[in-house]
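With one protein chain withheld, the remaining protein chains of the complex are depicted in position.
The first chain written gets the first letter, and so on, giving A and B; residue counts start at 1 in each chain.
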Amino acid sequence: MTLSTETHLPTVDTAKKLGLLPEEFEKIKAILGRTPNFTELSIFSVMWSEHCSYKNSIVWLKTLPKDSPRMLAKAGEENAGLVDIGDGLACSFKIESHNHPSALEPYQGAATGVGGINRDIFTMGARPIAQLNSLRFGNLKLDKTRRLLKGVVKGIGDYGNAFGIPTVGGEVFFDDSFNTNPLVNAFSAGIVKTGQVAKAISYGVGNPVFIVGSATGKDGIHGATFASEDIGEHSVEKLPAVQVGDPFQEKLLLEATLEIIATGHVIGIQDMGAAGIICSTSEMSAKGEHGMEIHLDRVPTRQANMVPFEILLSESQERMLIVVEKGKEAGTKAIFDKWDLNCEQIGTVTDTGRLHFYMHGELVADVPADDLVLGGGAPVYHREYREPAYYKEYQKFDIHTIEDIQNTTQITEAAKYILSHPNIASKKWVYEQYDSMVGIANRSTNAPSDAAIVRVKGTDKSLVITVDCNSRYVQADPEQGCAIAVAEAARNIVCSGGEPVAITNCLNFGNPYVPEVYWQFVGAIKGMKKACEKFSTPVTGGNVSFYNQSSDEGPVFPTPTIGMLGLMEAPENQMTIDFKKEGDIIYLIGQSRNDLASSEYLYSYKGVKASPAPYFDIEEEFAVQALVKELILQKRIESAHDVSDGGLLAALAESAMPRGLGFNINPDKNVRLDAFLFGESQSRVVVSVKPENNDAFLDALDNSKVKFSLLGKVHAADFRIVDEPILTSAGAKELYNNALGKIMEE
Amino acid sequence: MKFIAEIDVMPLKEILDPQGKAVKLGLRNLGITQVEDVRIGRHITLELEAADENTARQLVETACKKLLANLIMEGYTYKITSLA
């Protein structure tokens, strides 16, 4: 059958309007051996967008470590990474951004982000058991920021809560650089039996292709292209590009999908997120080295008169493409009927390697599957990068230009500021809107720890999960900052009693065509590579989100969010951050340093915006973590909490407040008081030790090269520095717990 | 003059209405299978004081655009009646 001819074939101008470069238009013509029609051009435009093809990032992403004995699916091979956790089980996990949709419609943008990431997990046959998220917003003093935060949190909550998977952790960070463009990164992890993993593949000539789940509407058309453009005034006209999420439908789709996968008759399955039907048909076909014949008129639609490119590109949510064994059509339909979901056969697998799309019997597009996808014909670019001028400026920061804290009054004032700063204070206002307990697997509800601990039912094991990135550190020094993000994630897992296993990343950057922005991207990848190799945590996949900037305010702080998966073999290894008893001895593992660089104290309290990343030495970090692991396994310590944002004082307060306890500590005489209390130099952990275990604890440390110091003792009810009270525990808790809520409920 | 504005805010036609979809399923369980489509919105009444109907209309327009409807996914219609 020949392709229907259009009287007006698209020109390079149409291609440009669709976001393609003139050379890409030429490449498409070469691939097809003719000028594409509009439907075909639309297909290439979405498949070759950054979102689907990673054309501007893949060269660098390929340098990241991918191997470990636990790895069952390598980065990019499946919808999400897959890690062997023993007992015949695997964990599938991934993080993904939904920044641009959330900037325009925070509620639906965030909700559909949660829906998308969970589909990536259950499309592999894994039942999601834990969700986390990593959020960045602008200045909370702006009405717009509060509106965005409210909408995003409600969107995540309403979707995740109804879907029924607990949200067990996350981070929220505020900085002016996110005023226009917030970041919404959603993480999900699920469990699957190693023998029952479903793949995103298609093969077997004659096998039926089904579309299941929601009907296809005109929502989100060109969304993938849209996601790859600067947000500017012109995007207001594109507002109908918003998709509406339906968590109820997603829950039904989850149950039906796991049921159909369990039959063993599924050849391949892929969810439909960005770029809809065209993305799943092309990726599955390319991977299985087959083709498909698809009848678009058989796709259930919500509106009449949808044209081929709309059906192909629609990003309507809660849909899946499934290829099953021929002969199993009736059984497939029965399962989706049970769950009141659409299930329509829209085509069959062919051996052509091409995708043939028909509308009412007429061929409307004919494209080779492999040329559309990453690793196939999709373009790959080496982008130019250049060190920005600010980098050297930041390095010039001299701590001596800052006056040190002199007295208790100043400490109290600074402590109050830090504990109630939205970046440090409790995110209770946010996380209480998320169901964190559904699934009865969250071990951290009544036992606070640095990372979330979620038990894997039927085993002794637990997943230990965290999402981390200090965007300010990465801005100051992308390489060091990103290495710190990986190190901190590992530290959080270790301090909770787990062993770091692997990471997924969500790389949020500005416009990659700006060499200074691309320099940040390259630096972050280098830092991630170094740290992932050191901590033996390969990268299982993730997502790249460029163009996070507004036309007038410049790029956001570069934010390579690290979602790290850890494993805790036995419940008795669980470690918590809270001090247990008055009189317990408090130690600092690691070293205090004369370093205030990029601390919240320096940046916000002192108003010094230009300083390098905080002190970080990867070998020192590794040794500290190894020691903390030992101390936990040998049951030498009562609590462990890493020193991170806000510095030592914030860490001590966070350990003291849960049980209404306090502390009495002595500062390190070799270090400035401000740096001792509020500096954010890395590789430090606050631990507490029962007096009767003190000797054993010191023995363990004697055998280690790691530096440590005695800080003081757990005290009743107030925070003291050399016996001088600076805050009561109750007063600190009041500030810390309610600071964010007060701003939001004003 | 006093006016009453009766406003209907409805999800846009091209946008999914999950609530309407679920209610349709519920009606089917009730045995009402003849229903082909359900869309659910909000009915809002405003009592307002304005110099004339044109002014009232402008106020209602602003209220709808700025607050009552989210134009990204909802449309609105209204009827204004004078209470005088």
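Heads up, the rule we're going with is that a contact is a pair of C-beta atoms (placed from the backbone, for glycine too) under 8 Å apart; a residue touches a chain by one contact, two chains touch by 3 or more.
Simple rule for what comes next: contacts and distances are computed from a predicted model.
Missing chain, UniProt name from the options "Phosphoribosylformylglycinamidine synthase subunit PurQ", "Protein-export membrane protein SecF", "ABC-2 family transporter protein" or "Class F sortase": "Phosphoribosylformylglycinamidine synthase subunit PurQ". From the options A:N305, A:T401, A:N446 or A:N703, the residue with contact to the chain not on display is A:N446. Per the touch definition above, the residue from A:N161, A:S188, A:S316 or A:T348 contacting the chain not shown is A:N161. When the missing chain is restored to the complex, the residue among A:Q395, A:Q433 or A:S709 that touches it is A:Q433. Touch with the chain omitted from the figure is made, among A:P22, A:G327, A:P571 or A:P691, by A:P571. In the full complex, chain A makes contact with the omitted chain through residues 154, 157-158, 161-164, 246-249, 251-252, 338-340, 431-440, 442-443, 445-447, 455, 457, 571. Against the chain not displayed here, chain B makes contact via residues 18-19, 22-23, 25-26, 29-30, 40.
Heads up, the rule we're going with is that only the chains that are shown with their structure count from here on.
With centres set at the average Cα position, the gap from chain A to chain B is 38 Å.
By the touch criterion given at the top, residues 11-18, 21-22, 25, 70-73 of chain B touch chain A in their complex. Listed in rising order, the residues of chain A touching chain B in the complex are 104-105, 108, 214, 217-219, 239-240, 242-246, 248-249, 302-303, 316-317, 340.
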